Structure formats: structure tokens, C-alpha cells
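The other protein chains are all here in position, but one chain of the complex has been omitted.
To keep things simple, chains are lettered A, B and C as they appear, and every chain counts its residues starting from 1.
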Amino acid sequence: MATQVQTANRHRRIIVWSLMLLIALMLFLPLIPYALAYVSPEAGGVPNPGTELWRAVRSGDKGTSQVQGVDTGVLINEYGEAWRHFRMEQLIPFGAMLMGSVLVLIVLFYLVSGPLRIPGGATGKKIQRFSVFERTTHWFTVSLFWLLALTGLILLYGRFVLIPVLGPEGFGLTASACKEAHNLFGPLFLVAILMMLLTFVKDNIYARGDITWLLKGGGMFGGGHVSAGRFNAGEKIWFWIAVLGGLVLSASGLVLDLAVFGQGREVMAISHVLHGIAALVVITVSFGHIYMGTAGVEGTISSMTNGYVDEAWAKSHHDRWYAEMQAAAGDDEAEQAGGGAAAGVASPVAND
Amino acid sequence: MARMKFLCDAERCIECNACVTACKNENEVPWGVNRRRVVTINDGSPGERSMSVACMHCSDAPCAAVCPVDCFYTTDDGVVLHDKDICIGCGYCFYACPFGAPQFPKNEAFGSRGKMDKCTFCAGGPLPDNSPEEYASYGSNRLAEGKLPLCAEMCATRSLIAGDGDVVSEIFRERVTWRGSAGFAWGWGVAYNKSGIRKGKAIEGNAVGGD
Amino acid sequence: MFAQLVDGIFWDIALWVFGIGVLWGILSIFRVRNKPDYSEPRGSGTAGAVGANLRRFLPRTELVSRTRLHIVAGYLFHLGLFALLFFAAPHVLFFEAQTGLGWTPMPYWAFIITAQLSFLGLMLLWIHRVMHPVTRLLSDLDDHLAAILTFIVMLTGCMALIGEFEGLRVLHRFTVELLMVYFPFSRLMHAFMFIPSRAFTGAWFGRRGVKA
Partner (left out) sequence: MSDKLTLGMEAMRAQMDTRVMSYMSSCVHCGICAEACLFYTETGDARYTPIYKVEPLRKLWRQEYTFWGKLAASMGLSKKLTEEDLANWEELVYDGCTMCSRCSMVCPVGIDIAYMIRKVKEGLAAAGFSPEGLVEAGKRAVEIGSPMGVTLKTLDATIRVQEKETGLKIPMDVEGADYLCLFSSGEIAGFPEFIGSLAKIFRATGVSWTISSEYFEATNTGVQLGNSKMAATLVERVVSAAEKLKVKNVISPECGHAYTTIRWDAPNFIGRPLPFRVVHIIELLDELRRDGRLKTEGVNTDRLSYHDPCNAARRGGVIKQPRDLLAMVAPNFTELPETGDMNWCCGGGGGVSSNERADPLRLKVFDAKKRQLDAIRPEGLVTACSNCRHMLEDGLEENEMHDIELLGITELIADHLVEESG
């Protein structure tokens, strides 16, 4: 059966060639677009399936990664550049300008107008202005404030100011010490601010006469005597700047400090911005507070050291508070006289 | 001098994490630190792409700009390195970096955030080349031995390319041309894609990852 | 070079001065004998001594309202300092390296909170000392030096927290050495002397049947 054998061979050939053709087509057909693109690249109408993807990635879309950690799935950090711009081109230069100019203004003011004297001079009679606890709270807050302000300013400006002095390694050591101290003492500042708030808030609520006080600039213009309670409007504003600024500082500081809750770079950057602005504002305003409490107004500093001020000081700067104190003291005396307590024993407290 | 660059071809990366492993092994980085990671976008969906990412050794590096102790420096090869004797572990570089490259080890006894660690382009650090101290602090210094980063050398699909930027860009350009579409050189050039800082150079030097 | 001194000879000197100083301080008070008590006791002096040593760890309730700050800040500082001294991880490692004895340290978060609370206590106590007329009158240079030195030791300790700056570790150890040398000659000796003091008082009152 020769024809049968021939037919079978032909079939086999057809199958083999068909398969070979199929394979050839499978291999070459997909190359056609590539070949076309190679011949005329500009005409390549086939979009890269990745293009859209990369656009999304650049705007912060998240992916996944085998590496575990904060923000590991984020390919591009979209806040980094804004944060860098804020810190390097705004916070550092403007902060320095702000603090510097206020310091210069205070010095000029002191040189021009000198300290505010007690009208008529001190009488020598003292009245208590701040209790032991109030003073303790104040100085506790002060200690923490300057510890944090100095370490913070060193971290902010040290690169420009201290590296030339200490050298890079010396400053690295200093900065590390400052960073650790700043991080450790930071949360305590919240305690101090809360103590401050609880201790002084009742005397720092808006009262009638505060607006007048402000309009007259605390007696600088408009002439006439300005009336004030235990704290004048200026002190009240400082109180609220310090307390609210302190709370912002504490809240943002805690976010930065406790980097254990997986907060990402976005949250950290925003906290950092708030922290920086609040810190520089409070530090700058504190210069004014310090000036008024020490060199600026005669007879003020003793209210925070031994707690007592001269009666003339009280009458002149806080007349309404002075009147209240006198009334309260009068009540006490009346009570004591009525109770028949030993009037002959002079209370030694006032002599302290 | 050549300017060293990484390039990861997303069309080729198969998320095998060999680069991550190679890096960890070569540099003996501490537990919890990954100088290189592979990020997968659209995992499991059409258009899934993976990308190996580490420090891209930016010109005008943001990390260096914000560092409060100024511990960064750029080598003649264009590799961005930092001095761990100065670093205070504040984390600012991490906030500024576009790629999330800076890493922070946890100190065992103290538990606080330690000094920053990141990809060195296998170029060690400021200590004497290939000294044990340098290896302990910064990992290997293959560049000083005339070698290129191990991650790229290990890459099975030649997705991750490392080397002289001009050579790398030429390799990639050819690939893109062959693919017939505008590929995307991710993380290439200046941080945040600012233009005009880096100019092209004539191709010379070497690179790992060319086919 | 300074680091070598601090880790070497300075440390040895400080350790000897501290050890001998404290021992000498404790023993020297017994140079002058107490006179024997011939009165017939009503209660046990020994029980009184032990009891007073334990009871005086707690404040008398009658005085709580007048001494809140002392009590709160006092406990925070003393307990905190004790915990930091013996249970901070770097300290445990140090003790282990020196003596071969180690124990479980505090976790990091506990360390931070403890440090903060002891700073809170120390700062409040010292500021209160300066502000309150009684303590201001009582306090002398020794009181202030002791408080400030302790503060500096704690501060340098916290500054060295990152543990990677050799200079800061050396600074901390150096301030510790200063404190150790200062300790036996100062009011810091109360850390040991409170025990005999309470015992004497407790025994005296205990003999009379009073719980002191």
C-alpha cells in the first residue's frame, strides 16, 4: 500500500510545517508594534501602561512593601520639599529677624525711656503679691521654658552659629545632648503649663478696664492713670500667649517626641511647623515679659523672688488689686480684733 | 569624575527582593534597618509595578539641606554620605527625603532612636577606606575596590542599574527605545524633579545592569 | 585621654572616696557614745527602731494638707532616682560589667517616664526650697550644691541617652564621679544616715511606748 504510506507522510509534513508556522507567527507577530515603533518612534501611539501610575505615585499614592516600617509603602514623600522650604527659608531667617529685632527694640526702649520708676518712691511697706506655690509654679515653668528654648534654639541655629565655634564633631555632641534633653524635658513643660493655667487663670480673665488699658498702651499714651486689677491687660495677653502657645508647643512636641505611634512624615512635618512658629512667638514675647519684670519696671522683680512688692508699686500699677487686698486685710484685722487675738504680737511675716 | 546613580526599571522589576537581601548581607546593617526596599504599586491589580528604592544620591540633596548638624557630604563620585560621628538621629533628613531613604536603628540598651543609616552606594563612609571601623559603621566600601553596589549586581532581571549616571542613562534610553514607549526613569535627576541642575555628559565610565 | 582618666583613675578615686567616706561617715558618728538609758522601758526599743524606720516612709496624715508639695515631689524624686540608678538599662549593663551581677532593667518607656517624674520632683523641690521662707532660711551652700549636682548628674545622664556619643557618656560618668566624691562630706549622706536617725528616735519613743 504505497499510496497509503505516501498520504501519511504528506499529512505528517503538513502538521509539522503548520506547527512551525504557528510558532513563527507567535514569535514574530508581537514584534510588529515594536518594529513599527522603531521605524517611526514619534508615531508610537502605544501608551506606557506605567505613565498614569507614576503620576499617581508622585502625588503620594501608597503601595506596599515587604519592608515593615513607617511610610515604607510611599515611594515619593510629597511634603518633604514644602517642609524643607519652610524650615530653611522661612522659619530660620524670619525667626532670627523677629527675635533680633524685638531684642534691639527693647534695648532701644530702655536706653531712651529708662526704667519705669515707682511714682513717689518706695514706701518700705510691703504687701504679698505671689504665694510660695505661685512662685514655685512660675519658676518651675521658667526653668523648663529656658531649658527647652535654649536646647531648641541650638538645634535650630547651631548649624550656622555653633559649628564655626565648636567644629562639626563638637557641635554634633552638643546637639545630641540638646536633642535628648529637649525630648526628655518637653513633656514636663505640659505639666508646668497646666500648673500655670490652674494657678493663674482666675486672675487672667478679661475684666472691665482692660480695653482702656490697652488703648492707653498701659499708660504710655493718653495721659492719666490707668487702672488695673491683679494683672493688667498686657500681662493677661502674655499669660494667654504663654499658655496657648505652651499648649500648642506641648501637643506638637509630643507628636514629634513620641514617634512610636506610627505617625507618618506628613503629621511630623505639620507638627514641626506648628512647633517652630509657636516656639519663636512665645520666646519673642517672653523677652518683653522679662524686660517688664526686671529692668523695665522698678520694684517688680521682688514679687517673684520673695513674693512681696512695695505698697506704692501696687497702688501705681495695680490699683484695683491693691484696694481689694487692703479690704481683705481690713476684714482680717476686724476679725482678729473681734476674736480678741493677741494684738501685741507683731506678725513677723511682713518683715521677711 | 563620574556621577553615580541608581536606576530601577519598573518594567523589569519582579519584586524578588534580592537587592534588599544582598544589601543587608553585604553591609550587615542592624536589625530593623533596610537601606533598600521594594515598593509594589497596585499590588494584584492590572498595571502592577514594583520598584526597588534606596537613597538616590540626589544633587542638591534635601537631607543635607535640613540637617541641623550638617553631617552630610557628597563625594567626588556624586555619592551622598553622612558622618555618623556627628549625626544626632533627629530624623529631619527622613522628613525631607523624597524617597524615605534615611533609616534609624533602635539602640538596644538605651532604646532611643539611634544615628541615621542609609544606602552609601556601597561607598562606605568618612573613615579610612575598607577599615574595620568603616565597615562597622557604614558597611562595605565596594567603590574603593573598584566595584559597584551589590544590589544592582545581584539583580536577576537587570532591572536595577547602578553606576555612572551617563552610562546608566544610555542603557535605559536604549531599552526605552526598544520598548517603543516613553519609559520613566524614576527618581532620576534632581530631587523633586527640579530641572536645570544636572546636565547630560558624554557617556563614559561603567555601570552594572547593562544588557 | 580625658575619657581614659574618667574611666580609669578618676573612677577608682571616686569609688574609694565614696566607699571609705561613707563608711567613715557612718562609723564616725559612733565615736561619741550614747549614754546608757537606765529608765525601765515600757515597750521594746528595738521594735520601735524598726517600726520607725518603716513608718517614716509614709507621711503623718495630720500633716498631709500642709506639705502636699513636699510629699508628691519628694516621692517622685526619691523613687524615681532609685529606679533610675538601679534599673535603667545602661546602668544595669554597667553594674553587670563591673560586678558580674545583672538583673532585668526597665523598658525604655518606663525609663523615660521615670526620668521625667524624678526631674519633676527634683525641680519642684529645689525651686520650692528657694521660694519658701522656711527652706530659704534653712538652706546653705551644701543644700544647693547637693541639689544642683544631682540635677547635673541626671541631666548629663539624659543627654547621653542616645548612647552613641562617647563624649557625653564620659561627661555623665565624670559628673557621677564628682557626686561620689562630694557625697560623703555632704548632706547627701542622709541617704544612709536616715536609717540610724530613725532607729534612734524610734527606739527612744519605743521604750516609752510611743510609735514614732
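Operating definition for what follows: a contact is a pair of C-beta atoms (placed from the backbone, for glycine too) under 8 Å apart; a residue touches a chain by one contact, two chains touch by 3 or more.
Remember, predicted model here, so these are calculated numbers, not experimental data.
Counting over the whole complex, chain C has residues 25, 28-40, 42-43, 52-53, 56, 59-60, 62-63, 66-67, 70, 74, 129, 132-140, 143, 184-187, 189-190, 193-194, 196-202, 204-205, 207-212 touching the chain that is not drawn.
Throughout what follows, only the chains that are shown with their structure count from here on.
One inter-chain figure worth recording: chain A and chain C are separated by 36 Å, centre to centre, where each centre is the mean of the chain's CA atoms. Between chain B and chain C the centroid-to-centroid distance comes to 52 Å (mean Cα coordinates, whole Å).
Inter-chain centre distance (chain A to chain B, centres taken as mean C-alpha positions): 33 Å.
Annotation for chain A: residues touching 2 or more other chains are 172, 176, 179-180.
For chain B, the set of residues touching two or more other chains reads 88-89, 112-113. Put simply, chain C touches chain B in their complex at residues 89-90, 93, 107-109, 111, 161-164.
Contact residues of chain A toward chain C in the complex are 132-133, 135-136, 139-140, 143-144, 172-173, 176-181, 184-185, 187-188, 191, 260, 306-307, 352. Of all the residues in chain B, the ones that touch chain C in their complex are 84, 88-89, 107, 109-115.
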